[in-house]
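Left out: one protein chain. Kept in place: all the others.
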Amino acid sequence: MAIFTDKSTKLLVQGITGRDGSFHTREMIAYGTQVVGGVTPGKGGQTFDGPGGRKVPIFNSMDEAVAATGANASVIFVPPAFAASAIMEAADAGISLVVAITEGVPVLDMTRAHAFARDRGARVLGPNCPGLLTVGGAKIGILPGRIASPGPVGVVSRSGTLTYEAVHLLTRAGLGQTTCVGIGGDPLIGTNFIDCLSAFEKDPATEAVVMIGEIGGTDEQQAAAFAKSSMSKPVVGFIAGQTAPPGRRMGHAGAIISGAEGTALEKVKALEASGITVAKRPADIVGLVKAALA
Amino acid sequence: MAIFTDKSTKLLVQGITGRDGSFHTREMIAYGTQVVGGVTPGKGGQTFDGPGGRKVPIFNSMDEAVAATGANASVIFVPPAFAASAIMEAADAGISLVVAITEGVPVLDMTRAHAFARDRGARVLGPNCPGLLTVGGAKIGILPGRIASPGPVGVVSRSGTLTYEAVHLLTRAGLGQTTCVGIGGDPLIGTNFIDCLSAFEKDPATEAVVMIGEIGGTDEQQAAAFAKSSMSKPVVGFIAGQTAPPGRRMGHAGAIISGAEGTALEKVKALEASGITVAKRPADIVGLVKAALA
Amino acid sequence: MDLHEYQAKELFRAAGIPVPPGEVATTPAEAEKLAAKFGGTVVVKAQVHSGGRGKAGGVKLAKTPAEARAHAEKILGMEIKGLTVRKVLVAPGEQIATEAYVGVLIDRAKQAPVFIVSAAGGIDIETVAKETPEKVRKLVVDPRYGLLPHQAYWLANFLYDDEGLIKQASKIMSQLYDCFVSNGASMAEINPMITTPSGEVKAIDAKMSIDDNELFRRPEVAKMRDTEAEPPSEALARTAGLSFVKLDGNVGCCVNGAGLAMATMDLVKYYGGSPANFLDIGGSSNPDKVVAALQIITSDPNVKAILFNIFGGITRCDDVANGILEAMKRIDIKPPIVIRLTGTNEEVALEILAKAGFFAYTSMDEVVEKAVQLASA
Partner (left out) sequence: MDLHEYQAKELFRAAGIPVPPGEVATTPAEAEKLAAKFGGTVVVKAQVHSGGRGKAGGVKLAKTPAEARAHAEKILGMEIKGLTVRKVLVAPGEQIATEAYVGVLIDRAKQAPVFIVSAAGGIDIETVAKETPEKVRKLVVDPRYGLLPHQAYWLANFLYDDEGLIKQASKIMSQLYDCFVSNGASMAEINPMITTPSGEVKAIDAKMSIDDNELFRRPEVAKMRDTEAEPPSEALARTAGLSFVKLDGNVGCCVNGAGLAMATMDLVKYYGGSPANFLDIGGSSNPDKVVAALQIITSDPNVKAILFNIFGGITRCDDVANGILEAMKRIDIKPPIVIRLTGTNEEVALEILAKAGFFAYTSMDEVVEKAVQLASA
């Protein structure tokens, strides 16, 4: 079991013929993900060569691709100028999970795209996220599959490589994962901590959750309140950015401390006040998860 | 009993200080409608003098008016340029029934206003409609109260004065009414025949329904199909515009035959095919209703 | 308000839609001059608010300026579906590889603009939609978002396989939608939208109707109204704030309310007569409107009897009565007038009319029957 995806997930790749799109399509197929098609306007009718001689049909539009393949998920690798439009196209075509990897999508574009996806009942993950990895099931996005191993821990994070770090540490310590989700570093993301915590709570295979936050916004605080009120499973936290100065954007568009609430200190306080144990450094996550599972 | 409104309906008048607004506010109060306030920007704090020394408070905005009065319905008499905005303001303020009397509202304005009202869960009646009259309860709009009398007939119509004619004939024949609704002559109206038929079907006091249609669109056809599939109560129909030439707008913006489907003949056929008896002239409505109630 | 082809093309051009050049001529000499200016083959097209111009002989190709002049000579003054041609559009002939249809109008049920496209262009879309629905693609535009890029692509992709053509057509879809919305249109059509042998997509015909209710906020579009293209009686009615449609019967009708006006016309027919017009004096009961209404009705020589059917609500019966008497003073009304008044201030009205020697009915059936009798007498 896992959250949002499983072996039956049928995936389309929007921007399959681009540099990143083609590279990661091969990686996803190699991991075992059912990539049923790709979309690149003007290349409809062509075929994408996957690993092991696998042929993936290419379509001009999501509408055609969904009609032909019965896909229920898509992953977006198109350039920032077209990413919001690609999200809306996917939602309009009836896709229920849209994973937007693209970084640098204008925020105002996303105000409309998120509203549109909500209107159409589609879940968006991201944008500017590494995607999600259901261990032994489907890999949607760019999380490196080899660092994960099956087990009882759910991982949710606003970061990419910091997630790899945490998953790597867990795996090395023999603590496997159900699903690892990178929710993305943008200010406006489609799926937040609470959505993931709620899904992990419902997932019978998940026994503990690692939640990796960072400075900016108040999502972690709200997630902490949710964990306290609505979760029976233990949550272990980590917050990056203790040393980040206020008012400066730390890489991620969403990682900026504006006002007192967005600091790492405030977030750690909120997590601890809700009964979540917080790791002081990434390496401490392992011990805290072990303790939680004991 | 009646549909959409009753004695407990608390009404606000948008555009209460205008020529039509003030005249009809007096008429509505005289009929017994609970007019709890009016809105005219810039006249907040003033008072409108109703009949019998009744004082109606005026507010600058719907938000303030609803907060102060607990109103749940509004009627709109503002000029066409501002009518769509007034509908959205009412829906945004939490009003659940918005009756738009204004004629000449741009259709593209209404595409947005209807979408907004749907998003907010508000029912719009009109625009370009005479409103509705719950006999012995509330009069919202401009239907002349004195032509109606209490009884078992529900009346729904796209027309104004033709509705008066029908109600007048019914009353003179001793056939009283529950609620008389003018849904309006515009191409995009918020409440259609089906909404009203469905409400009359559920209203225990209504025993038969008179439905007065006209050329243009296919609302009558859809209503006929609905009556056949989902109504137990008898419906008597009348369709105006047998002699209307195609392609010409007959007064109402919505009364234009474009294509074969919008003709009176097609509509009469559809009604009769669904088991609705159709009056050849307004005066025949009375006999058909009597027969239906017998 | 319907626009002429050349006017719709102006709005299309302003929206960025590729429309070939073309200018309007009102005389054969002007047409010749334009043909010479453009050079090569030109097309001379009647500018009237009507479809089927081609079939009626209103669209002709000319290989020389002299031929253009000759065509213009024939077309100017021609009647097409009852409308007199007063202007022709002269435009260079285009090389056509394919023809498609693109239209936007308001979908009443969806309460939103709807696109209709078909690769079967240049022909009647209603017929195509009915007989071969698979040749038509429809898209309802969510007014909260406008036409989204993927939707424009989806429409264009139905028309063409070539990516270059699809991209051009997608852009035209977006431009047409913007043009539709920004001009307050109720209909906008490119028929045909052509591709040229060299791979360009162009709009070579244009049709547009503007929502009358939008004109107050768009004076520059309102100016495009061609009052010469409508019957004088309808222009007069519009100015007076009346809804009026001329018909070919002999019973003049003056009613308040559109539904009641139609029902009155129908009742005229029911009693064996034939209505001369649709006329709604509207909700206001300004006596001047009644005077204007009678002027318009009596200007139709076919009218043999005039029938008033007023159900007073906002309209006050006494105002209508006064208006009738006022009109009697100001204009010489030949046909007999029969009057039905009921509702607001009915008693006062009846008294006013009685003093002037008029009998007023209170039943619609009675007054219509009487009017039909008088007209056929």
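Some points to look at:
As written, the chain order gives the labels A, B and C, with residue 1 at the start of each chain.
To be clear about the criterion, contacts are C-beta pairs under 8 Å (C-beta built on N, C-alpha and C of every residue); 3 or more make two chains touch, one makes a residue touch a chain.
What you see is a predicted model, and the numbers here were worked out from it, not measured in a lab.
Taking every chain of the complex into account, the chain not shown here touches A, B, C.
From the options A:Gly15, A:Pro57, A:Gly136 or A:Gly254, the residue with contact to the chain not on display is A:Gly254.
Of the listed residues B:Asp92, B:Glu207, B:Glu261 or B:Asp284, the one in contact with the hidden chain in the full complex is B:Asp92.
Within the entire complex, the positions of subunit C that touch the omitted partner chain are 144-145. The missing chain lies against subunit A, touching residues 20, 23, 80-81, 103-108, 110-112, 114-115, 130, 142-144, 147, 157-165, 168, 185, 187-188, 212, 214-215, 217-219, 222, 238, 240-245, 248-255, 259, 264, 280-283. Although one chain is not displayed, its contacts with subunit B can still be listed: residues 41-42, 60-64, 82, 85-86, 88-89, 92, 112, 116, 119.
One rule holds in what follows: only the chains that are shown with their structure count from here on.
Because contacts link the chains only in sequence, without closing, their graph is best described as a line. Seen from the C-alpha centroid of subunit A, the farthest chain centroid is that of C. If each chain is reduced to the centroid of its CA atoms, subunit A and subunit B end up 50 Å from each other.
In subunit C, the residues that touch at least two other chains are 142. Within subunit B, no positions touching two or more other chains are listed.
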